[in-house]
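Every protein chain except one is present and positioned as in the full complex.
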Amino acid sequence: MEALILTIIATSIPLLLAATGELIAEKSGILNLGVEGMMLSGAVGALGAVLWLENPYYGIIAGALSGVLMASIFSVFTINFMTNQVATGLGLTIFATGLTGLAGAPLVGKTIPSLPKIEIFLLADIPIIGSILFKQDFVAYLSIAIIIFISFFLKYSKSGIILRAVGDDHQSAHSVGYPVKKIRWYASCFGGMCAGIGGAYIPLVLTPHWSEGMTAGRGWIALALVVFASWIPWRIIVGALIFGGITIAQLVGQARGWPIPSQLLSMMPYLATIIALTMISGRLSKNNSVVPSSLGKPFFGSQ
Amino acid sequence: MAKKELEILLKATKISKSFGDFVANQNIDISIAKGQIHALLGENGAGKSTLVKIFYGVLQPDSGLIEINNQKVSITSPNVARKNGIGMVFQHFSLFPALTVAENILIALDKKIKFNKVVNEITKLSKEWELFVDPLKLVSELSVGEKQRVEIIRCLMQNPSLLIMDEPTSVLTPQEIKNLFKILKRLASSGCSILYISHKLEEIIELADEVTILKSGKSIASINAKKTTTNFLAETMVGKKITELKKAIKSKSKKIAFEVKNLDKLKDHEFGISLTNINLQVNYGEILGVAGIAGNGQVELMEILSGEINCEDNDQILLDKIPIGTTNINERRKLGIETIPEERTFHATVPNLTLSENTFLTYFFKYSNTKSWITNLLNNPQNSLDESKKIIKNNDVRCPETNPLASQLSGGNLQKFILGRSLANNPKVAIFSQPTWGVDIGAATAIRQKLLDLSQSGKAVILISQDLEEIFELSNKICVINEGVLSEIFDVREITATDVGLLMGGKNRENQQMEPIK
Partner (left out) sequence: MITFIPRDKVSKNWIIIAPILSIVFTIFFGLLIFTFLGYNPLETLYQIFVSPFSRIDRISDILVKACPLIIIGTGLMLCFKSNVWNIGAEGQFIMGALLAGFIALSFPNIETKFFLLITISAGFVGGALWAFIPAILKTKLNVNEILVSLMLVYVAMLFIDFIVRGPLRDPMSFGFPLSKPYPEGALINKIPFPGIGFLGQLHYGILFVFLLVPVAWIFVNKTLGGFKINVLGSAPQAAKFAGFKRNSIIITVLLLSGGLAGVAGVIEVSANIGQLQPEVSFGYGFTAIIVAFLGRLSPVGILFAGIIIATVKLGADNAQMTMGIPKVVTGLFEGILLFFLLTGETLQKYKIKWSEGK
């Protein structure tokens, strides 16, 4: 049971990180559909760095940097050249799939050491809870820290309010004197960083070797999670755990030989995403104030 | 003149700014004295907004010099403007609907300040200046007048030495305007200069000390506002005599053309307005004016009158006593009801389509009865081209080329085209929303004349407008929409602008004494 919960948590962390990053980007008005691509880049970056420097912690840094690099490409085109965000995001995923396939080719068949667990003094000794909550790896702690941080950041800090203001009405933000494009660049790159670390977590903890397209749609599920969470940070934790649970449930089902074909079990996370989106969207269309009003709209500057 | 004795606060010399080929400002000179209310007058597109955006650092001038207190400054951003004591209230507010009042004000402050302290200061200032707002409310929940108060408080928090106000009265009721003027005069007497942008002449004479007139991007005159007349201002602004509207003798019929009964419509999104128990009727040969401040349900009313959205009940709308509530917009067009929505581009027209295609947009249904099924499937380019040429010719639409894109037309010409397209269908009932909003005086006069002619020829017209002058000038009967509720209908001779103003602010006509605006 304990092991099961631990695997569920581990499975949900990439989703959690990627969704959190995307949430910040979307709050500023940036809709980046390239999360899948940024996660793939994070994964391949982490693998390369760990094989080269032989320390899993460099993998986290490399993953973050790869994600930021991808987000920068996205930002140049959507923010500076005002391209359509939906199409550019798709392009980023296609591009990153190609690029990581190329960069990952030499890594095929090599295995990396996994990220060590960090026990928190005394707390880790608490039965059950201790090993679930206080015997995690660095990224797990980091992701919870990020969620707590951005919850407060968005609600109480002036910068957080400005970020929301930019996503709410970029023209007004510009009139009041905020550098809309710069703020969106930061938010977009933060999104890239989180997606990159989320992607890095996959080889660092879940499957320690490279395969093409190894994120298997997690980036897209992360996008759905942001909607599911109605742009409220802590709800991402709930959503990510649910999806982690569903993913693990189908693995358990396959392992225990449930009388359901494995492919149908594997569909569960994807079907669950559709169902979750459907349930949430009906509510959102009535209460649309939670959706950032400028989301996906390019900012042309002032006339 | 007294002007020379005054100390100059802001002096701008030879300000120029162009957007591509379009010259918005050309060598504009202006100087504003301390404690002076300085008006900036000009038609739409004369360059007023561009100039003040330059002063507030939203735009950068191509050339020119700005001095504040005799020191040369370069206002590179609104932050720099605020540091130099300049505050601005925008025409289309620069507020964030999803944030609270206090959050909105907090993020516009340059100094570091705690959230609670901001709330306290807002409460203090709003008492001091009688600008009442709840600091913890979401801006999306405020009325237009309240939003303006938030913008003013936001400026006052900075202790400005110059307050710029861009067309502040266009969204206010006459009573609110009175209050605003009181505040502005008090501000000026406390030493703060005010740059007041408007195209309304009476206001300027009432309020301003000095007025600078802009025309086609140039400053053509600076006049002492206390020693001039509205006529002189108008002619200087337009550069020619203004043609008066020809109002002929009425031959009113008593026949009801169009009627709305007990219509309710819940808002379909959070920022919308619910319509409550709408009742109205308009006779043939009559113009019914629907006054009201923007955002009080005009858009929603228009959607349901046009048939873009259907009524729940067929009996809720009647044409010649026949229920048509559940017919769609094209069926109503066939019945002779023509509508023009408020939004000119993206709603009444598609900007990246040609005029002939935009003609086809509301014209294609004409084929469905007359021609073979195959014609109904096609987009009939030749027919719509012929039709659009007629519209262009009959309505004096000035085009840069034959069959241009809608986006290539100026606002006034596009509106003339839209109106002409509706008239070409020879409507029995015409329902037009804000037909002269943001249009230059020449086009506005032409459009108003067409509306009068239409009612003279025995058609029924409903005119939804936020321009009270226009409503009184054209209408035979007047009603007011406020927060989705329509007032009873008054004959134009039985009601004064003050009454209408009260109704616009949601007060009963009977209960005429002014309450303090909360």
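Order of writing sets the chain letters: A and B. Residues in each chain are counted from 1.
Heads up, the rule we're going with is that a contact is a pair of C-beta atoms (placed from the backbone, for glycine too) under 8 Å apart; a residue touches a chain by one contact, two chains touch by 3 or more.
On a predicted model such as this, the values are computed, not experimentally measured, just so you know.
From the set B:323, B:351 or B:458, the residue in touch with the chain omitted from the display is B:351, counting the whole complex. Residue B:329 is the one among B:183, B:234, B:329 or B:399 that touches the chain not shown. With the whole complex as reference, residues 19-20, 60, 76, 306-308, 328-330, 333, 341, 343, 345-353, 357, 360-362, 364-365, 376-379, 400, 404-405, 407-408 of subunit B touch the missing chain. Interface residues of subunit A with the unshown chain, by the touch rule above, are 33, 73, 77, 80-84, 86-88, 90-99, 101-103, 105, 212, 217, 220, 223-224, 227, 261, 263-264, 266-267, 270-271, 273-274, 277-278, 281-282, 284-285, 300-301.
Throughout what follows, only the chains that are shown with their structure count from here on.
Note for the complex: subunit B touches subunit A at residues 19, 53, 56-59, 77-79, 81-82, 90, 93-99, 103-104, 106-108, 115, 138, 140, 269-271. Taken together, the subunit A residues at the contact with subunit B in this complex read 156, 158, 161-162, 164-165, 168-169, 171-178, 285-289, 292-293, 302-303.
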